[in-house]
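Got a structure for you, written out below as structure tokens; questions coming shortly.
Yeah, one chain of the complex is gone here, protein chain that is, but the others are all in their spots.
Here is subunit A:
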């Protein structure tokens, strides 16, 4: 499973999106295209990504740029995995 597919699955599970998770693309905007994506949801996704990939996000990583769309989030995860 690619990193994108894993991130897509984690977002879907964390937000209980059901079948809608499959419609997420790299270009899907997190704030805007997903109504469930509020502050608590972001925190849940962040924690789930850390647990799943065994990575730790720094405070600076939780930024508007990294959470702009799914592709940005996937890039962040991949950079943290490489650094680990």
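Following the convention adopted for this analysis, a residue touches a chain if its C-beta (ideal position, glycine included) is under 8 Å from a C-beta of that chain, and two chains touch if they have at least 3 such contacts; residues count from 1.
Throughout what follows, contacts and distances are computed from a predicted model.
Participant: Between "Putative tricarboxylic transport membrane protein", "Exosortase A-associated hydrolase 2", "Electron transfer flavoprotein subunit alpha" or "Cytochrome bc1 complex cytochrome b subunit", which matches the UniProt record of the unshown chain?
Facilitator: In UniProt, the chain excluded from the picture bears the name "Exosortase A-associated hydrolase 2".
Participant: Among the options A:21, A:46 or A:71, which residue touches the chain absent from this view?
Facilitator: Missing-chain contact among the listed residues: A:46.
Participant: Would you write out the residues of subunit A that touch the absent chain, in ascending order?
Facilitator: Here the touching residues of subunit A are 13-16, 31, 36, 38-44, 46-47, 59, 62-64, 67.
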